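Encoded as structure tokens, the structure appears first; notes follow it.
Heads up, one of the protein chains got dropped from this complex, but the rest are sitting where they should.
For chain A:
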């Protein structure tokens, strides 16, 4: 087959067929259109303002961590987050966003997740262009994922990892005193979440899952600059930019339901590549009734750790108490919480998960040991 020439510059050899448009483009044009589209996503949504401190977080809930070798540094992130870090840095320099960028990585404490890479990161930190913060489950919660799985088995561990990772990112962002966390969630991830929320009938979440930027009570914004970027292009970008990475599957059972949704989505995409963007647009077009939005519980703060929560205790504190009391199977429902309360009073000296709020506005009297 004769090499196809690029449909944009009509000069160089095409190396990629874009899933979004079907265009056949060369390497340089691919880099340029990919970066420019992310730039447009950022500027159209007005995600940042000059002077913002932005943490680039490992995207959660994928059951996969990636060790990444950059030209002169080694960091442990997911592939998507690596490309996000690289593109954020490129765009920040090219368009003078004026952002201060940080890398935020979570160490779940799963043996085989490349502890040696983490060591290299710590040793080489001085060389980094971006400050790197690694926060471990062990440090935050006193439990590694290995220890959690040892206690509860492999059945519900994705619930723990999901709650713990999300909160770890928020707490890590607090400790870096950032205004914003960006994650590598891409168009495929968002389409998959739309499908899952429809399959579960979770209309309130359906209304929120396509938002490019959300802001909790804690005032830290979370956003997804890759909202319209296809996973195929992100992986190809990493490959052609030689952001060489190697992956390890999470050795604990993945979220089977999410797996089915992903397989279904990939089959749809194979038949019609625009399916991914079409599903996102459908999700955006749903009008969620006000009473459904209102039915969401009012947010308060966790009585034990101060993290935002819709109950007295936040999900992480509830899960942690279940673990400490050996009742971890009673995960996070209100009913399970009542059952745990009925088993007796909360033991004393339960861990307070650090919040790392760097500018406390009120002084709280610590409960005395007596």
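The rule is short, and it goes like this: contacts are C-beta pairs under 8 Å (C-beta built on N, C-alpha and C of every residue); 3 or more make two chains touch, one makes a residue touch a chain; residues count from 1.
Here is the rule we go by: contacts and distances are computed from a predicted model.
> For the chain not present in this complex, what protein name does its UniProt entry give, out of "Adrenodoxin, mitochondrial", "NEDD8-activating enzyme E1 regulatory subunit", "P-loop containing nucleoside triphosphate hydrolase protein" or "Ubiquitin-related modifier 1"?
"Ubiquitin-related modifier 1"
> Based on the whole complex, identify which of A:17, A:39 or A:53 touches the chain you can't see.
That would be A:17, which touches the missing chain.
> Of the residues A:4, A:36 or A:300, which one touches the chain left out of the display?
A:4
> Can you tell me which of A:20, A:133, A:266 or A:351 touches the chain that was removed from the display?
A:266
> Touching the missing chain, which residues of chain A?
The missing chain touches chain A at positions 1, 3-4, 13-17, 24, 62-64, 79, 188, 231-232, 235-236, 239-240, 246-250, 253-255, 258-259, 262-263, 266-267, 269-270.
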